[in-house]
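The other protein chains are all here in position, but one chain of the complex has been omitted.
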Amino acid sequence: MPSLRAHVYRVPADGPDDVSGVEALFAAGLKPQHVVAVLGKTEGNGCVNDFTRGYATRSFENLFARYGVEGVSLVMSGGTEGALSPHWTVFAREASDAPAERALAIGTARTPPLPARHLGRREQVLLVAEGVRAAMRDAGIDNPSDVHFVQIKCPLLTLSRIAAAEAACETVATRDTLKSMGLSRGASALGVAVALGEADPETMADEDICTRYDLFSRCASTSAGVELTDHEIVVLGMGAGWSGPLSIDHAVMQNAVDSASVRQARDRLPERARLMAVLAKAEPDPSGKIAGRRHTMLDDSDISGTRHARAFVGGVLAGLFGMTDLYVSGGAEHQGPSGGGPVAIIVEKES
Amino acid sequence: MPSLRAHVYRVPADGPDDVSGVEALFAAGLKPQHVVAVLGKTEGNGCVNDFTRGYATRSFENLFARYGVEGVSLVMSGGTEGALSPHWTVFAREASDAPAERALAIGTARTPPLPARHLGRREQVLLVAEGVRAAMRDAGIDNPSDVHFVQIKCPLLTLSRIAAAEAACETVATRDTLKSMGLSRGASALGVAVALGEADPETMADEDICTRYDLFSRCASTSAGVELTDHEIVVLGMGAGWSGPLSIDHAVMQNAVDSASVRQARDRLPERARLMAVLAKAEPDPSGKIAGRRHTMLDDSDISGTRHARAFVGGVLAGLFGMTDLYVSGGAEHQGPSGGGPVAIIVEKES
Amino acid sequence: MPSLRAHVYRVPADGPDDVSGVEALFAAGLKPQHVVAVLGKTEGNGCVNDFTRGYATRSFENLFARYGVEGVSLVMSGGTEGALSPHWTVFAREASDAPAERALAIGTARTPPLPARHLGRREQVLLVAEGVRAAMRDAGIDNPSDVHFVQIKCPLLTLSRIAAAEAACETVATRDTLKSMGLSRGASALGVAVALGEADPETMADEDICTRYDLFSRCASTSAGVELTDHEIVVLGMGAGWSGPLSIDHAVMQNAVDSASVRQARDRLPERARLMAVLAKAEPDPSGKIAGRRHTMLDDSDISGTRHARAFVGGVLAGLFGMTDLYVSGGAEHQGPSGGGPVAIIVEKES
Partner (left out) sequence: MPSLRAHVYRVPADGPDDVSGVEALFAAGLKPQHVVAVLGKTEGNGCVNDFTRGYATRSFENLFARYGVEGVSLVMSGGTEGALSPHWTVFAREASDAPAERALAIGTARTPPLPARHLGRREQVLLVAEGVRAAMRDAGIDNPSDVHFVQIKCPLLTLSRIAAAEAACETVATRDTLKSMGLSRGASALGVAVALGEADPETMADEDICTRYDLFSRCASTSAGVELTDHEIVVLGMGAGWSGPLSIDHAVMQNAVDSASVRQARDRLPERARLMAVLAKAEPDPSGKIAGRRHTMLDDSDISGTRHARAFVGGVLAGLFGMTDLYVSGGAEHQGPSGGGPVAIIVEKES
């Protein structure tokens, strides 16, 4: 029985518009139409006025347009604080004649458009849960425990979307567009939790979103983008119908210094294997303390707390893995426990 | 034969003026006159306009003045980026009736005042080397390999010192007061290197200071202060005439992700021992790369590279040690190899 | 009939702890016990982690303690963005044999302690209004239109004050200590508005505080400090029982580029007079626009909007007055119209 095979490439970027490394992959044989997603770390501040994300997205849109390819999920996370290195992680998949075995599986899905009145509410949670299930099917993954990372790009409220909703006599969860980003990220993460059986949709209320942080998914990573009204979902896990040398596992850091959980996840993967990608979420512990000691990330009016968190957790992970081109992203509502976050690890077995 | 005994206390600080934790130590029995040095991490930016250092120094001066104690070396390092936690590390020593064994030794010395014309030049290197030797004698350490950390507070050039030197027809190494801080830190670190036999004073020229970074000390940590014209030197090492449960060792990180060297140093210390203090220096790799990958610390016009470096190396070390009240200081001229830095570890054996 | 006479001194500061210029005033004859208030501009970020304010306050406390003087109102505003120059403005008053005429009048008052449950609520507004009336009486000013600047230092909620209130079965306006600062500033400004007849206490509700920005005082300037539980109030105006060459007037800038209002206020003062002090409040226009054009102050995740506002309004005023040691302070809830702010001008007639 033939199989599907996943590919993962980590490509250095000299700037937000430097897609030359991905062009080189195409020149070396990677088929652009096999590319499913690009996760980028760009060197902006990762906050409101970070234009490196849009600049990178535009650059990749232009690149793929030249090859006539559409629909690649482009997820740009700003902020390479500390020694984190700007880079792109390219995910591709293709049919293979090799026999199916258990290997890294990639599945994707898009949800129907989300009405503005549903954003940040229970309806978004349910819509995303349905989308995650579809992406799992696309990946051929039945068992939620085989899912190790779910990347979601979700919509946000703009002034015009709010106006249109209100003109139709509907209400929105918030009229603050910035706040809508957090709500959408949080609801999307809870959608992952529902799909993976980590949270019960029956008992979940609108008010729980971005307040009840004891509810979370162990492997959701979500980011909001102004350019879409639906959700782009990429599921990474271990699938039976796949082949090739790639494997994935994940850890849930309980706090910013919890390297032990990450080390254990690495140890569950094949020992003699090359590290292909590390994907993590980080946030300043909202309690103001880590392991009983005060941190100053949330009191710093010069540097955003998310920048502190990426730099620090980037150091924790780089110290473990000995490399700096790690995908460490901020804004972790319902993505791992409060002050902690999920860390996915992809390795390639030595051949 | 009686002995000397060293004490090390790590005390949380709620702000640059919060010395209440040290007062509590006094109330609990620590004699203020036994205190040799206080190394502080304060929550400023660690750069030019960081007033938390002066505020903390003033607060400790007032505290010790109330107890009639003078001459304590107060070394304040600004910058608790990432999850680093503001705290004081208090070093004390006292005579003990316990028999001498091999244990943590603390020695101090002050050099004669440094003429402004010598700052940042070979003469400063030699003066500091002499001072380090004196501090080693004070600690009862003969063998340079028993020295694991040398903290030096050194002078800088001010406009008035430059003017006085020039009025006396002398020249100074630089007329840029900020640059004089780097030169003084670098010359002091090279003084440590000379005292410990890591560099040859005969072949060292004025021009090598802050240019030939292949010359460095494996365990120097230096900082410049406007309030002194001499050098305050604190040597930490293992001494034969000491007693008590404390031990020290050190690593030299080769770059910002070199956790292996630190782990090895930890492993050389007693296994079942409580971590008392970690003292480290960090800097953005001047090559612009770490382990072959670009970093953006030196191109960031919003956040100083030293802040990035402290946050990131703080993460590397916190991930290893599981605690965040680490002394991670920036500005590492000739202190460890370029892009790397020394890390001292102090532990207390379980009793 | 003898009179009171006000003095105003503008003193450069070389740092947050540089009180030497004020000491020089004492040496030159100013009696420390005549000093009523010191308004300082210190060179921190003016936001949460600005320790230059506490450092300066401590330095002045020590200075006045040496002269046995207590009760001077010390108001430190952080942030000398742009070309604003760190400085102290010293306000003093003394009895004079000169006949009373119309001149700058300074009055002070302290309110009773504010119960935590009243902070940020209507009760605080009324308490402050009573205090402002007392300070007006102290200044001998009957007519509200003779008041041109009211500086208030108000309390904030700390975790322990909140806990104490809740232990007594009381509620507080907010459990967010940072938010309590804004509420206290806003309620204090509305207290000024009530005392000066600018707002009707009968129709004012708790909910109006920090929401109904159409309610404001034309000449309130308030700041919250952790060190007090009552209010320190300084009223500046024109009083009939005063003598000396000083006069005051004020403008209300309608937005950040409204130099015309300031020029008109200056023109109402004696033409041949020396500028003694300019005291202003500034804030980023919450509408996101000024004079129809977008500004980026509120979208900037690298620099706080209050820092942008001080730099810019500092430029507007410095361009008008040709000097940079201006008191421009941020955080202007209910202090002038939304996006604008009060500007007081003090001049000394040529003799």
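By written order: A, B and C. Residues from 1 in each chain.
Methods note: a residue touches a chain if its C-beta (ideal position, glycine included) is under 8 Å from a C-beta of that chain, and two chains touch if they have at least 3 such contacts.
Owing to the predicted nature of the structure, the values given are computational and were not obtained by experimental measurement.
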item	value
Which of C:Val128, C:Ala256, C:Ala332 or C:Ile345 contacts the chain that the document leaves out	C:Ala256
Identified contact with the non-displayed chain, of C:Ser3, C:Asn45 or C:Ser59	C:Asn45
Identified contact with the non-displayed chain, of C:Ala105, C:Leu156 or C:Val313	C:Val313
Candidate in contact with the missing chain, chosen from B:Ser3, B:Asn45 or B:Gln124	B:Asn45
Hidden-chain contact residue, picked from the options A:Glu130, A:Asp258, A:Asp285 or A:Asp302	A:Asp302
For subunit B, the residues touching the chain missing from this view	45, 47-50, 296, 299-302, 304
Residues belonging to subunit A that touch the chain removed from view	15-17, 43-44, 49, 51-52, 54-55, 58, 302
Absent-chain interface as seen on subunit C, which is shown	12, 14, 43, 45, 80-87, 256-257, 259-260, 284-285, 290-291, 293-297, 299-300, 302-303, 307-309, 311-320, 322-325
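Note that only the chains that are shown with their structure count from here on.
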item	value
Chains touching both subunit A and subunit B, listed by label	C
Where subunit A and subunit B are represented by their mean Cα positions, the distance between them in whole Å	40
Interface hub residues of subunit A, defined as touching at least two other chains	45, 296, 299-300, 302
